[in-house]
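If you scroll down you'll find the structure; I have some questions about it.
Excluded from the complex is one protein chain; the other protein chains are retained at their positions.
== chain A ==
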Amino acid sequence: MKRLLAAAALLVGIATPAIAQDHGQMDHSVHQMPQAEAAPTAAEPVDPHAGHSVPAPAEPVNPHAGHTMPASDDGVPKGVAPPVPTDRAAEAFYDPATMARARAAMLKESGGMTFSKLMLDRLEYRAQKGADGYAWEGEGWIGGDINRLAIKSEGEGDVDGLLESAELQALYSRAIDPWWNLVAGVRQDFRPQPQRTYATIGIEGLAPYWFELEAQAFLSDKGDAHVRVEGSYDQRITQRLVLQPAAEVNIAAQDVPELGIGSGLSTIELGLRLRYELAREFAPYVGVHWERSFGDTARYARAAGEGASATSLVMGIRFWF
């Protein structure tokens, strides 16, 4: 448990700059209040009814009850809205049960529909020193605007058949503000051996300047914890040609020798991929991928006869539907 807390703290520490920058904008906006106070009709954020010529009784049921600047500063009083009726007018003319069915369908079609997306962000061949490799990274979701079920998967292997890593995550994703989602769920690693199951919590979204960011903390069924932070940016060169720099950093709370993970900064991956969107949903790409392990992770790698760093030329496709 301590380790999960440690991992979470680590995650918070890493994720904070992005989120803080984001919310910093909102915080600063509060500092703009002196400006609003200078205006005679300024609204106090705590009391939406302040500053009105006609005091309106609070009507929490009606979202429009609170009048605010800057609209209709023209002598028309705020007034009092009538209570929301409890009847439904159409039921005087049509069968209430039939109307109920139609109303349910209408409400669903007015913001309540379910959507989904399945995206293989990377499916690539890696040409590198030694045996060439392959890798994939993808995600999908299904749900509404706020609550979604999500899956993620990534992995890599050698073309000669050895699957080095493969993981699948099942997540609950919840939109917590205009730009960020909170995710929580489980991750199953099928490779490397021994297999591990993790609990995970994290955050993902769109940072200022259009950076896609995600940060997740993981705690395995054996008690070891680590954090993964990923980011990418789509630089549109033309309407269809996009250059995408991407980075991934992994940090572990402890050594996990059987998985070749050392504590502290364990690996960094950097990629630069140039894709051409034949359609929005289908884009072939070429690029370069570089990864390096550090500290004990590097030591474990060398002990296993692998290099601590690898560079590969990649080509692949990105597609979704």
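Everything that follows uses one rule, which is that a residue touches a chain if its C-beta (ideal position, glycine included) is under 8 Å from a C-beta of that chain, and two chains touch if they have at least 3 such contacts; residues count from 1.
The criterion applied here is as follows: contacts and distances are computed from a predicted model.
Can you work out the missing subunit's protein name as recorded in UniProt? Choose among "Gluconate 2-dehydrogenase cytochrome c subunit", "Copper resistance system multicopper oxidase", "Sugar ABC transporter permease" or "Cobalamin (Vitamin B12)-binding domain protein".
UniProt lists the chain left out of the view as "Copper resistance system multicopper oxidase".
In the complete assembly, which of A:V80, A:A247 or A:M315 touches the absent chain?
The missing chain is touched by A:V80.
Out of A:M99, A:L123 or A:A199, which residue would touch the omitted chain in the full complex?
A:M99
Determine and list the chain A residues touching the chain excluded from the picture.
The list for chain A reads 25-26, 28-36, 38-43, 45, 48, 61-85, 88-90, 92-95, 98-99, 101-113, 115-117, 145-146, 175-179, 206, 208-210, 235-240, 243, 280, 320.
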